[in-house]
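Please read through the structure below; I'll follow up with questions.
Every protein chain but one is kept in place in this view of the complex.
After this line comes subunit A, so read on.
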Amino acid sequence: MAGTKSALVLCMDVGFSMSNSAPGEEPPFELAKKVIQKFVQRQVFAENKDELALVLFGTDSTKNPLDRDGQYQNITVHRHLMIPDFELLEEIENQVHPESQQADWMDALVVCMDLLQTETKGKKFDRLNVALLTDLSTQANQDHLDVIIENLKQAGITLQFFLPFPAEDDEEGGGDSDRRGPGHPGTGKGLSREQKESLDLVKHVMLSLDEEDGLDQVYTFRDAIEQLCMFKRIERRPMAWPCQLTIGSCLSIRIVGYKAVTEERLKKMWVTVDAQSNQKEDVKRETVYCLDDDNETEVKKDDTIQGFRYGSDIVPFSKVDQDQMKYKHDGKCFAVLGFTKQNLVRRHQFMGSQVVKMFAPKDDEHAGVALSALIRALDELQMVAIVRYAYDRRSNPQVGAAFPCVKQDYECLMYVQLPFMEDLRQFTFPSLENNKKLSPSDTQLSAVDSLIDSMMLVQKDDDDADQKDIFKVHHIPNPAFQRHFQCLHHRAVNPGTPLPPMEPWLKAALERPDVISERCQAPLEEIKRKFPLIEVEKKKKLKTSAQIFGKDAEEPDAKKAKGDEEEDYNLADIAEGSVTSVGSVDPARDFRTLIKLKSLPFGEVCQQLTHRIEQLLSNKNTHYYMKSITCIQAFREQSVKLGNADLYNSYLQSLKRSIPNRRLEVFWDLLVQDAITLISKDEVEGSTVSKNEANQFLVVEEKKEEAAVPSAEDTGDVDDLLDMM
């Protein structure tokens, strides 16, 4: 139980008979040693305030306070009552060996009792316990049996026995027969006379301490090892939160809240240490502030102030001002805002990370009755209270729901936080059922049906109303903690060796139960057949990224300014994976991409581009003219790059010829302004145009204006232009 403290004496038999074993079996000594090792490990990692002592008997030497006149011989108090640590674990590992004497286990018990009584004086323990690990091979002295039992009772000391064999034969095993599986070695038959007598004595002692369940505290070594392999679950003392539940200002009920469910975390964090010295003092972390300039000028923390972002604005807002202006409230509260139907509070809208249970204070039965009235009223009406909850003045208030919980032995309200408007994200998703392409057929549905049948984790017994749940998550210890402690323990005991693999039991606890795995084989095969699942290839992924990033030019200007053309194209490649033709939106960019991709012949891409240019020019609008010009620029740029000037030159020449006819003078002026001319020999070897001609191409225009008119006739048709390519 959390919050309590116990004192425990481990009393282990190390006498010579403990080393005896049937061939192929581990001797009882080794098993007993494992039990105490596992137990102490758990205690060390649980870090509670429980104290431990270790008494060995059957030792060659004698060292105990009762050692007098040849009594209580061969019993050694190895460690006095204190909080267990790794030193103890190392001692157990290295100093506890099988020895060659035998001692009376009853004497050892008396030594333990004495130890508990003297060493717990002045301290408060909630539980005193002695765990005896022995094979019971020595004859026990029964002279003072009654006195011992009486003393145990008076001192409130409980006893546990760990034996190599079960205390009861299976036929009388009764209630807890399920706890011990088959295959335990050394059941009743192989016992010696001494063992049988001692076992009777053990039973007698245990039953006189607890008539009903006394024998439940007698374990076999194997059972114990199995149960102890789990590290203790993290326990925290429940802390009471006294408050008043209020309904309006006239009605209040005293309540006490306790955290009942919350995601537990490890109590300790990793500390950073220097790799050489392993000292945390050698490592210092420091945070410095610097301006966002080229020199990263450092500024002192004192020279910084606090600010917040308000959209695009940054607002300086000092801590003092912030505290003064922030939302303030009256502190601790659990106030009902109203009541609502339980089904309006949806399970998936629970917020926060905890469930708090509210009870009435222990000493106040009036509050108990009042709270009970509320709990039962809510339970009968299937309603919940919506409340304002504030832990204290410093913490933020919440809105939440208090659910009624009526159990056999107690009643309470369970508080869960609910979302604020700001927390919610209203996403809409395409309908699944109304989509004919996706909706499953009847045979597919029945395959899923039989899968569910085969994989039900809750089994209904026909004769029993009870349902048996074969996979209770809340009974599984957090595997992360188990693994964490396993590794820590390994590293502590075997420094310098690699971390061990995961414990098999832990692995198994996280898997589908075997029964289910077997049963669902066939239905799963059926599912596989009925539902084709095809992993979409990587190529498709490229397309999605294009969709995500968008297709239009996002940062070309910035990029170009840096002359970082190559990278621009790489970017374009990624973003434009799906470009298959020169589109109307950004033909220039599409054109570049297609050339780069080389997926289409150069001529064809140029044809697509000029087609777009002609479309744009037919609109007679400055915007379209500008767009056309960027296209022509791209055309020129790529032609030069590829060393193919013919297509461009002939297009530009025919375009020039068609200007007067199509009344595109304004456009031509723009072209002249930008000095977009023919590609000359100097630029591309194969060009038939000299540099001079190229320069003249634009200049002569004005003079030839009139002359151009007559010749326009044969070049006016756009389709002709395109056919040339």
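The rule we apply is simple: a contact is a pair of C-beta atoms (placed from the backbone, for glycine too) under 8 Å apart; a residue touches a chain by one contact, two chains touch by 3 or more; residues count from 1.
Please note the rule applied: contacts and distances are computed from a predicted model.
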Legend entry - Protein that the absent chain corresponds to, by UniProt name, given "DNA helicase", "glutathione transferase", "DNA-directed RNA polymerase III subunit RPC9" or "ATPase H+ transporting V1 subunit E2": "DNA helicase"
Legend entry - Omitted-chain contact residue, chosen from A:A155, A:V369 or A:V666: A:V369
Inset, instruction - Consider the whole complex, including the chain that is not shown, and state which of A:N141, A:S353, A:S618 or A:Q673 touches that chain. - result: A:S353
Legend entry - Touch criterion as defined above, residue of A:Q217, A:S252 or A:Q633 at the omitted chain: A:S252
Legend entry - Residue touching the undisplayed chain, where the options are A:V315, A:A508 or A:L642: A:V315
